[in-house]
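The structure under discussion is supplied below as structure tokens; questions concerning it will follow.
Only one protein chain is missing from this complex, and each of the others stays in its spot.
For reference, chains read A and B in written order, and residue numbers begin at 1 within each chain.
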Amino acid sequence: MVSISTELSLVENGYSFFPSGISFFSYRYLFADAEKLIRAYGITIAVCVVGGALNVLMTTLYAYPISRSSFKYRNFFSFYIFFTMLFSGGLVPTYIMYASYFKLINNPIMLAVPGLLSAFNVLIVRTFYRLNISDSILESAKMDGAGEGMIFFRIVLPLSTPAVATIGLFSVLMYWNDWYSCLLYINEAKYYNLQYAMYQALRTIEYLTSSSASMNMANLSGELLKVPAESLRMAMAIIGIGPIVFAYPFFQRYFIKGLTLGAVKE
Amino acid sequence: MRFSNFLKECKKNKAMFLMLLPGFIFVFINNYIPMFGIVLAFKDFNYMDRFASPWVGFQNFRFLFMSEAAWRITRNTIGYNLLFIVLNLVIAVAVAVALNELRNRFFAKLYQSVIFLPYFLSWVIIAYLVYAILSPNGLFNMSIAPLLGVDSISWYTNPQYWPFILPLVNVWKGIGYGIVIYLAGISGIDQSYYEVAVLDGASKWQQVKSITIPLLAPMMVVTTILALGNIFRSDFGLFYQIPMQQGLLQSTTDVLDTYIFNSLKFTGDIAMSSAAGFYQSIVGFIVVLSANLLIGKISPDNRVF
Partner (left out) sequence: MKKMMKSTKWIALILVIAMQTLSGCAASSSPAPSESSGGAAAETSAAETPASALTPYELNCYFLAPQVKDMQMVQDKLSELLTDRINATVKLNYFWFDSYTEKQRMVIASGESVDIMFVQGFDFNTYVPQKAFLPLDDLLANYGKNVTDNINPLYLLAGTYNDEIYAIPTSKDMFGVGGVVINKELADKYSFDFSNVKEPADFEPMLQTIKENEPGIVPLLSTKGDHTTYFTNNLLAMVSWGISYRKTDASAKLEISAEFPESIEMMKLAEDWYKKGYVNNDVATLQDGMPQKKAQKAFMWAEQLKPGKAEELSAQLGYELIQAYAHTGPYYTSSMDLTNSMLAINRTSGDPERAMMLIDLLFHDKEVKNLLDWGIEGVHYKKVGENQIDYADGVTAETSGYTGLGQWAMGGSQFLDYLWVNESLDKWEKMQAFNDSCLPTPLIGFAYSQDNVKSEAAAVSSIVSTQMEAMASGIVSYDEYWPTVKKQLEDAGVAKVLEDAQQQVDAFVASRK
């Protein structure tokens, strides 16, 4: 509620969960450059949709072979992916590779690429497959002459909607909350995603209202300086999480589904 | 010899290998190629020679083991992580099972959404919420303490409160994540198990105890082992933002990641931060290998690799 408090009431009442003295200035400030904000929303949504879909596809594909006890190299490939969870070369080598060798700096696909596959998700899905997709189903499908691809898309995926929904949710959330790859790889404001655009707006306000900025205040108007940093922070939290909260029930459908089945028989 | 076996296997299981391929290649590029950067941990880095900078052995690791701080941060890091692992496991499974037993779908969904909501908030925001409650002029000291007739408490100068506050905040923010995983696990359980149990006259509690929990066990094992791999890393935001960087609280809030950050924030030394990361990885690696070995002895099916 802090996001709609006026700054003065913030000071007088301390932080309060209930607004006292309503002002929507923070929102007006953030929405002032509506074009920029809509653009940032667009970029974030696009990254969530495309990145999320690719992430789910790659994760479920990779997890399947390593979940099958009949697959000889399952341990090697499990270890191969798990290892990346523990060891990483760090930011600098990763940056150098993408910047110097792939020349992908300031390319919006870099908002999606680094997060395309997570070892954690793969291993969760693998466990899910192991538990819930019995060998007998697969064997009978094979008897009927279905190829592995067919089995995967026609049997495995449909049977694992709760797992797919779960990692879909996780990867969309990850993309939604990500501002760091934007900081690292994107140079132009037109490719900023939502979280980074807001992060930047906030840091700018913090700077402008800090004393170090006052070396050259002449060209700044008073209005801009009245933005309350605290309520701005809260307003950004609301704008930032609003849409994803609405998207959440969409995913929730899938993992509450089992619950309805359970509820029928009683 | 082994390679020809591998090729044979490839031919036999072409489809399987094709499924692995996109992920395999991606991980190779995104994770394995930059891993060569670990050499920086052993180099006296300069920007002219970069990866060809001179070797310095273990010099860059020294700052991690100096002074009494080393003991404190190691204790805190491992202690909090073990606590978090247990709390998150127990609470997430319990809540997931409870939600699943709720007959009213609407409330099940509502509760779940409410529990999940804090996960969307950044640590900075949560730090402000916590501060709004605990600051000298905050909700606790201004409203709750007088109401209860207790003295006001200076939360931000007394380290003894933080081993309770930090786990509380951590569970509050992160528990929804675990719940989602276990809910998915539960909803994947074959309903016929329960049908048989109901026919046998098993009570709800018996169903949970002998069907749900055992069938969720592999999921619990996996998430625990994965968490053990990160035993030497901490959620930086939790330990940096929530205690508001108060030096007085250090004895109970300082962990490896905050120590590394505070040590290197002024110089941004690439080699030393690389060394710190490598150290965290090695410890995690050893812990996971041991845990995996142990699990392999108890129930071979649940090994991670």
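Everything below uses one rule, namely that a residue touches a chain if its C-beta (ideal position, glycine included) is under 8 Å from a C-beta of that chain, and two chains touch if they have at least 3 such contacts.
Computed from a prediction, not measured in an experiment: that's the story for all the values here.
In the complete complex, the residue from A:Y64, A:F128 or A:Y199 that touches the missing chain is A:Y199.
When the omitted chain is restored, the residue from B:I29, B:L102 or B:V198 that touches it is B:I29. Across the entire complex, the residue among B:N46, B:N104 or B:Q206 in touch with the chain not shown is B:N46. Here the missing chain is touched by one residue of B:T74, B:S113, B:T224 or B:N262, and it is B:N262. Residues 18, 21, 25, 28-29, 32-34, 36, 45-52, 59-60, 62-63, 66-69, 131, 135-137, 156-157, 244-248, 250, 254, 259, 262-270, 272 are the ones on chain B that touch the missing chain. For chain A, the residues touching the absent chain in the complete assembly are 7-8, 10-12, 32, 91-93, 95-97, 99-101, 183-184, 187-189, 199-200, 203-204, 206-211, 213-226, 228-230.
The rule we apply is simple: only the chains that are shown with their structure count from here on.
Across the complex, chain A meets chain B through its residues 2, 14-17, 57-59, 61-62, 64-66, 68, 71-73, 75-82, 84-90, 92-94, 96-97, 113-114, 116-117, 119-120, 122-124, 127-128, 130-132, 147-149, 152, 159-160, 162-163, 165-166, 169-170, 173, 177, 230, 233-234, 237, 240-241, 244-245, 248-249, 252, 255-263, 265-266.
Taken in their complex, chain B has these residues touching chain A: 6, 9, 13, 15-17, 19-20, 22-24, 26-27, 29-38, 40, 99-100, 102-103, 105, 108-109, 112-113, 116-117, 119-122, 124-125, 128, 131-132, 135, 137-139, 142, 177, 180-181, 183-191, 194-195, 198, 215, 218-219, 222-223, 226, 229-230, 270, 273-274, 277-278, 281, 284-285, 288, 301, 303-305.
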